[in-house]
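The other protein chains are all here in position, but one chain of the complex has been omitted.
Our next item is chain A:
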Amino acid sequence: MKSAVIVFPGSNCDRDLAVAFEAATGAKPTMVWHRDTQLPDDIDLIGVPGGFSYGDYLRSGAMAARSPVMQAVAQAADRGVYVLGICNGFQVLTESGLLPGALLRNAGGHFVCRDVALTVENAQSAFTSRYAAGEAISYPVAHHDGNYFADDATLDRLEGEGRVALRYAESVNGSARNIAGILNDKGNVLGMMPHPERVIEAAHGATDGKRLFDGLVEGLLARA
């Protein structure tokens, strides 16, 4: 079980995500710098972490999405490698075209940093298999640009195909249809604004995020 975490200049959740990957897989992930053009061979899981890559210049995630390593991530995703993008990682995945839509400035104009109530909409995905459909959970959010936007046809398609993985159960940032996390059409790429890696051990004060990593790794090992 090999995992990697991408590191951009300005990433700040890369080490937290590495801790979560290591806790779930039992092995340290490879940290891959944004200028690298190759990922480790036989990679199973790639994390695109939160932070402020390239200082959010131009648009959040825009510069990171065009960095050399994202070409390799896109090719890996196309081969079926699992990719988890959290917060700025979600923004990078939409800017890369790996996920549809875009993340706009929060509707209220403010940076939102707190625990939020979420509903697991799709518990069939590789990322959510240890949750129950409709389960109420809580993850922290910390973002300024988390207001998910897509045209109505795209939103209808996402809903119809079960690709809304997580939905906010309260008003957070103005996201279309309260979308907090979406899957790609093959189900191997998940982008989400909330931070499961910040709630994986008792010392964090909550452990709702642990099942995401454990379930994902369990599923990947069963598949191998």
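What we mean here is this: a residue touches a chain if its C-beta (ideal position, glycine included) is under 8 Å from a C-beta of that chain, and two chains touch if they have at least 3 such contacts; residues count from 1.
FYI, contacts and distances are computed from a predicted model.
> Assign the chain not included in the display its UniProt protein name, restricting the answer to "Phosphoribosylformylglycinamidine synthase subunit PurS", "Metallophosphoesterase", "Lactate utilization protein B" or "Spermidine/putrescine transport system permease protein".
Result for the unshown chain: "Phosphoribosylformylglycinamidine synthase subunit PurS".
> Which of these touches the unseen chain: A:Lys2, A:Arg15 or A:Arg66?
A:Arg66
> Out of A:Ala74, A:Leu104 or A:Ala169, point to the residue that touches the absent chain in the complete complex.
Answering carefully, the residue with contact to the hidden chain is A:Leu104.
> Taking the full complex into account, find the residue in A:Pro9, A:Pro40, A:Gly174 or A:Gly219 that is in contact with the omitted chain.
The one listed residue touching the chain not shown is A:Gly174.
> Looking at A:Ser3, A:Asn147 or A:Asn188, which residue reaches the missing chain?
Checking each option in A:Ser3, A:Asn147 or A:Asn188, the one touching the absent chain turns out to be A:Asn147.
> Can you name the residues of chain A that touch the chain not displayed here?
Interface residues of chain A facing the absent chain: 58-59, 62, 66, 94-95, 100-102, 104-109, 147, 149-150, 174.
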